[in-house]
Each structure stands twice: as C-alpha cells, then as structure tokens.
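Then we have subunit A:
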Amino acid sequence: MRLTASLLGATALCAATAAHAIDFEVSHWWTSGGEANAVAKIAEAWEATGNTWVDGAIAGSGDTARPIMISRILGGDPMDAFQFNHGRQAEEMIQAGLLLDLTDVAEEQGWRDIVNPPSLLDACTYEGRIYCAPINIHSWQWMWLNNSVYEELGLPVPTNWDEFVDTADEVRAAGKVPLAMGGQSWQSQGAFSVMAVALAGRDAWMAVYGDKNAEVAAGPEFARVFEAAAAARELSRGSNVQDWNQATNMVITGEAAAQIMGDWAQGEFAMAGMVAGEDYTCLPGLGVNALISTGGDAFYFPRQDDPEVTAAQKQFAAMLLSPEVQVSFNLAKGSLPVRGDVDLAAANDCMRKGLEILAQGNTIPDGNMLLTPDTTQQLNDLISEFWATDMSAADAQARFAEIIASAD
Partner candidate 1 sequence: MAVTDQAAASPVRGASAAPLRRPMRLFRNLSAKIATLPMILTATVIFVGCTGWTVVHSFTSSRLLPRLDFVGLDQYDRLWSTPKWYVAIQNLAVFGVLSLIFSLVIGFVLAALLDRKVRGEDVFRTIFLYPFALSFVVTGLVWQWLLNPELGIQGVVRDLGWTSFTFDPLYNRDLVIYGLLIAALWQGTGLVMCIMLAGLRSVDDEIWKAARVDGIPTWKTYTHVIIPMMRPVFVTALVLIASGIVKVYDLVVAMTQGGPGGASEVPAKYVMDAMFGAQNLGQGFAASTMMLLSVVIILIPWAYLEFGGRRRG
Partner candidate 2 sequence: MTETAAIPPLAAASSPSVSIRGLRLAFGAVTVLQDLDLDIAEGEFLVLLGSSGCGKSTLLNCIAGLLEPTDGQIFIKGRNVTWLEPSERGIGMVFQSYALYPQMTVRGNLSFGLRNARVPREEIDRRVARAAEILQIGPLLDRKPGQLSGGQRQRVAIGRALVRDVDVFLFDEPLSNLDAKLRTDLRVELKRLHQSLGNTMIYVTHDQVEAMTLADRIAIMKGGRIMQLGTPDEIYNRPANRYVADFIGSPSMNFLEGQWEGGAFRGKDILLPIPARTGGTARPAILGIRPEHVMTGPLAETAPLRTEVIVDIVEPMGADTLVWGELGGKPFRIRMDGQARVRPGDRLPIGLDPARASLFDARTEERL
C-alpha cells in the first residue's frame, strides 16, 4: 500500500511540474558501456515526465569530475543534479548551505522506511536533514573468475581465496595472469580492503576503518592481510593495464583468471554476453566471509534560486527512488537497489547472492562513509606503492598503522 501511495505522490509531483518542462542538467562520470546504459534508463524515465535531460558526462572518474562540479557550484552556475559517492565527501558543501535539503521529499516518500539498509540514508543525513538521494548499492567484496580458464586447465573453479591461491601456479604455468589488477591506485587499495574484510574479519576491519584503531591496524589480523596481499601482488604481475574495466576485460577474454573488483564489474560481463554462474563465477567476500559493503552512488542537488528548478530537483529525487527506476537502473548497472521492496525478477546469479546477503543483514559500511577522502587518498598511495614494489608486508603495515592513527 505504501508503495502505491508513494507512487501516487511521485505522479502527483510529475503532474504538477510537467507544464514547465525544464532543461535539467545532470553531471555524472558514468561513461563506460554498462554505466552509460544504466544512466540512460534514468534519462528515459526523466524525459518521460516531460522534462529534458541535459547530459553532463565527464569521463575519468571522480577526480576529473569533482573539480568541475565544485567549480560550478562555487561559480554560482551549478548543474541541477550531480552524482557523488555518498559518504563524507559532500559534508562540507552541506555545511556551507550549497545543497538542497530533500527532507520534505524523503518524508513524503517515506524513504526512512523503504531504504534498505538504512545506513544508506544515514550517509545522506546531516544533522537530521536529508541531502541526497541514494540510488544504488555497490559492494566491493567480490571476486570474479572466468570459468573457462579453469575448465581448460581441468581444474575446479575455486570457491574461496585459499583455493584460488593454491591453483594460481597452474594458471600462471598456462601463460595466464592469475589475478588481474589495473594500475590505478584505488583498485589495489579496494582489493586490499576486500581482502582485509575477508581475512581479518568484520570486527577487526571495523576497528580499523571505523574506529581508526591503530593497534588493530598494526596487529596480527592485519599482518595476515598484508601477507596475503603480498602474495596477491605476485599473482597480479603481468597485468599491464590501467583501467579497472580493462582488467575486467582480461578476465572476460581469459587472459586472466580472476579479479577482485566491486559489483560494477558485472556490467562488463553482461555487456560481453557472459552469464553469471555459467561463464563466470562470483565470490562475495572472496568466498571466505560473505559480507558486503553498502556503498553506492547518490545524487546531490545544488541549491538554486529558481523555484521551478527546485521543484524539478525534488521531482528528480523522488523519481530516482521510484521502483521502476530502481529496477531498470540497477539491472543495467549491476548494482543492488536501495529499496528492499522491489522485485528484481531479472536479477542474475550474482545479484541474487548479493540480495541474499543484504537480506541477511551481513553488511558493513563502505569505506567512503568511514574515511575522509584525504585518508582514502593516503591509503591509495600506500597500497598502490606496496602493490607495485617489493615493499615488505611489515613495512607496509607499519605505514598503514600510521595513516590510521592520524586519520580523522
């Protein structure tokens, strides 16, 4: 019933503003094949309301897009909506009063009740007010394996990290890279974090990333993680690619056996026509600890003077959480919907696994929600250096603990 109500509410909003179609500029960095396909679903839904979608896509991840977004907002000529990883990144803009308060929309639509896990909405909340519309859940804790690589070698497809490591030598002997890894620093750091969750366990991970406990960071659980990472970096030697989806592509084409990457990699497999469970296998939590983080993307709305624009922004925010958009967008993107009450009938094997874990509540917050971008950047620098050099696990751990100790 509630669903119907909110739908009606959304429709009412649509009807109210449809008369004044406006050019609605949306900035995002979803430009890869699967991403663009997903964002097109939102655009379609938006244009169906009679408004115009002005696409402000900038390729090259958040680092390229961020100065553009902030400049636009500072310069007083902002876009109407922009994509941000929700988390602590936008805090300051909220403090400076640059972002539109969505609390009324959220209350009207009952976001508090429909958004699952609720932590997603918490990440959008600042001093009790809601400033962003979460759109999907992305989790990092996945390992993707190409089944055919193992079939050719006559090996069973590994079901956890240890099995993967055990078979790695044979994969290598066959002239393939066991673990694909792109050169960008966030990739190695992300993979490291995934290994940390899986191998050190939830409590230790939360102690370090959540409570910034440097002792745990220097402790034996993380020592094990660094040892494993040291082993993993050997397994990734030979993957001479930069971008994450090039690395994914190595797995798709069978040049590499596996990749640790977030669930967005799924979009690439889908684009390549591969079927989850048949052509490729996904192991949440590396098959060790089936936990997933609930990061994801959200849309923020710069405050504007024009009431029509404000109305359109609210309309857009409401639309993003509508069941239709949630289903169509997340199916295309390979991410999970932010509301637990929609039916992903078309969800594939991997998404189902994710949904199950989500339903069980085996979630952890995303690193972006716990760490400031500053700390994240420092970790990126450390882990990517660790990954590319022969830095010993002990040295890396010592520096890791230092960064955690100074994190705010």
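Picked so that all candidates are chains of the complex that A comes from, given by their letters.
Convention: a contact is a pair of C-beta atoms (placed from the backbone, for glycine too) under 8 Å apart; a residue touches a chain by one contact, two chains touch by 3 or more; residues count from 1.
This one's a predicted model, so the numbers in the text were calculated from it and none came from an experiment.
Of the numbered options 1 or 2, all belong to the same complex as subunit A, but only candidate 1 touches it. For subunit A in complex with candidate 1, the touching residues are 63, 66-67, 70, 74, 89-93, 96, 183-185, 240, 242, 372-374, 376-378, 380-381, 384-389, 399.
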